[in-house]
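A single protein chain has been removed from this complex, and every other one stays in its place.
Letters A and B mark the chains in the order given here, with residues in each chain numbered from 1 onward.
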Amino acid sequence: MNNSDNALKVDDLVIRFGGLCAIDNVSMHINKGEFVGLIGPNGAGKTTFFNSITGNIIPTEGTITYRGESLIKKSPDKISHMGISRTFQNIRIFPKMTVLENVCLPIHSKPTYNFFSAMLGLPSVKKEDKRIQEKALDYLHRLGIEEYKDHQAGALAYGLQRRLEIARALAADLSLLLLDEPAAGMNNDECNDLVELLKGIHRDFNLSIMLIEHHIDVVLKLCSRIYVLNLGKLLAEGSPQEIQSNPDVIRAYLGERRKRNE
Amino acid sequence: MTIVIQQLITSVSVGGLYAVLAVGYALIYSVFDFTNFAFGGVMMVAAFSGYFVSNAGFGTVPSMIVAIATGIVVSIAVELLAYRPMRKKNAKRLFLMISAMGVNIFLTNLYLSLFGANLRTLPSGFASNTISIMNVQIGTVDIAAFLTSVAALLILSFFLYRTRPGITVRASAIDVSTAGLMGINVNRVSLIVFVISGITAAIAGMFFGMKYTVYPGMGSMSTKAFIASVIGGLGSLQGAVLGGFLLGILETLVAGYISATYRDLFSFGAMIIILMFMPNGLVGKGDQSKL
Partner (left out) sequence: MYIASVVVTICSNIIAVIGLALLTGYTGMFSLGHAGFMCIGAYGAVLLNRYLMVPYVFALILGGFAAVIVSLIIGYPTLRNKLRGDYFAICMLGFGTVVRLILNNMNNPITNGALGITNIPKLTSLWSALLFMAVLVYFMWNFVNSQYGKNCVAIQQQEVAAEMMGVSIVRTKLLSLAISAFYCGVAGGLLGFWLQYIAPASFSDTRSNDFLATLVTGGTNSITGPLLAAIFLTTMLEYLRFLVNWRLVVYGLLYILIMRFRPEGIMGYKEFSLKKTIQFFKEFPQNKVKIKEKWTRFRAERKKKTNGRRENCE
C-alpha cells in the first residue's frame, strides 16, 4: 500500500471509558478517493470511532493519522482545517440561523478578516461576506435546498435538515467526509435519492468518504469497501459481496436486522 | 499553641459546613449538569425560619427542625416551579442558569426588603458556651457544627450507597437519560436530590447563623460551596467533600493568620489556580460527553 494513497490511517486504536472498552484494537485505513462503509449493530462503537477521528475523544492507545499527520490530541477545529468534516447522528444544525448562514459558517469559521475591520464595517468586509454567501449558495444549489436559503434552519422538515447538514459539511474546505447515519429515518424512496446524491458528491467533489449507516442497501450501493464493527472490535473487512456472504457478519448484524423488520 | 489548636478546630468546623454545602450543590450538579444558583437563597430562607422559631422562644432543636423543613419545602418548590418546567422544554443551559439566579435574587431581595439588612443573631442554647479541654477553649457551636456535618455526610453516604433510592440517585448522577431508560423515575430522583440539597442548605445555614449571624445576604456563602466543588472536582461528590474541608480549613487559617478581609480573595484565587493547573479539580475525572 503506497503511503501517499492513504488518506486516513488508524492503527491499533483503543478507547476505554473507565471500565468499558468502547474500541478494542481497531485498525482501518481509507485511501484517497475511496467510499468506505462502517456498519455494525447499535453500540458497536461506530460513532465513538468517528468522534476519535474528529478530535472529540482522545484515544487511550493507538494512532490516527491523516495524510501522514497525527490527529491525536488536536482540537476539533484544527482537525477541521486539515480537511476533515462530518455530519452528526443527531442533527446538529444551527437551529436559529438561516439555512444560508448555516452553510456559510464552515467557510468563515476561521475569519477571513481581522476583527478591527469587522467592527469598522469596511466595504472590503461586506464584499468578502458577499463572496462567501455566493460560495455557500453553490452548495445549497448542489443539495437542492437553495430555495430555503432564508428559512430558519430549525423550522425545516427533517429530510431537508439532513440535507442541510450535508451541505454544511461540504462547505468546509474538505477532502475527507465522515457521514454519521445520513439516512436515518428515511423511507426507501428517500434512501434512493440520498444514494444518488452521495454518489454525485463523491464524484464531483473528489472526496474520500466514510459512511456509517444502518440501511444496508445504501451502504452496499455506495461503498467499495466495508468495515464491520461489533462490540468495539473489527469483525470483518471487505467488498460488499464479501461482507454480504460473511457468516460472522450475517450472524452478528444482518441476522439481527431481519428480526428488526427494516 | 492553644491558639493554633483553636484555629484548627474552628477551621475544621467551617470545613465541615462547607463540605455539607458543597455536597448539596454537587448532588444537583452531577445529576442535572446544572448549577443551582438558588442554593444560597434556600439556605438563607431556611436560616431565617430557624431564626423566627428561635426568637419566638423555642429551643435550638425545634428551630433546626423547622429550618430543615423550610429548606426542603423551598428547595422542592423551586425545582417544581422554576426548573422542571424548563427542563421539560429542553431549555438551554444559559436560560436555566439565568432562571436559577432569578430565584436567588428574588428570595434574597424579598427578604431584604421585607426584613431589612440587620444582622440577627441566632440564639442557640449553647452558642456562648465553651468547653475546656486541656486548657483549650473550644466553642460548643464548633463542636456541634462539626459533629452534625460529619453525621450528615455519613447518613448521606449510607443513603447513596446502601439504599435503593440512593442507588437510583447515583445512577442518575452518572447518566440521567440512561437511568430513565433503565426504568428509574427521574422525576422522583429529582425530588430526592432537591430534598437532600434543601437539608444540607438548612443545616449549613443554621450553623452559620449560630456561628456568625443571620441576614438576607448570607446566601452568598453558597459561592463557597461552588468554589469548593470546583476545587474538589465539579460533578464528584467525594470531591465536594474534600474541597469543602480543604477550603474551610485553609480559608479560616488564612483569615486567622494573614488577614480576615482577604478571606474571600483567597478562596477565589485558590479556585483560579486550581482551574489553571488542574481543571478537573483534585478528584474529578475528565468530561467525556457523549456526542
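Please note the rule applied: a residue touches a chain if its C-beta (ideal position, glycine included) is under 8 Å from a C-beta of that chain, and two chains touch if they have at least 3 such contacts.
Source: prediction; values computed, not measured.
*Asks:* Mind giving the shown chains that are in contact with the missing chain?
*Replies:* A, B
*Asks:* For a quick check of understanding: of A:N6, A:T54 or A:S175, which residue touches the chain that isn't displayed?
*Replies:* A:T54
*Asks:* One chain is left out of this view; which of B:A91, B:I167 or B:L282 touches it in the full complex?
*Replies:* Selected residue, touching the omitted chain: B:A91.
*Asks:* With the missing chain put back, which residues of chain B would touch it? List them for me.
*Replies:* 29, 33-35, 37, 82, 85-86, 91-99, 101-110, 112-113, 220, 223, 226-227, 230, 234, 261-262, 264-265, 267-268, 271-272, 275-276, 279, 287, 291
*Asks:* Tell me where the left-out chain touches chain A, residue by residue.
*Replies:* Missing-chain contacts on chain A: residues 54, 56, 75-77, 80-81, 85-86, 88, 92-97, 101, 104-106, 108-113, 115, 118-121, 125, 129, 132, 168-169, 172.
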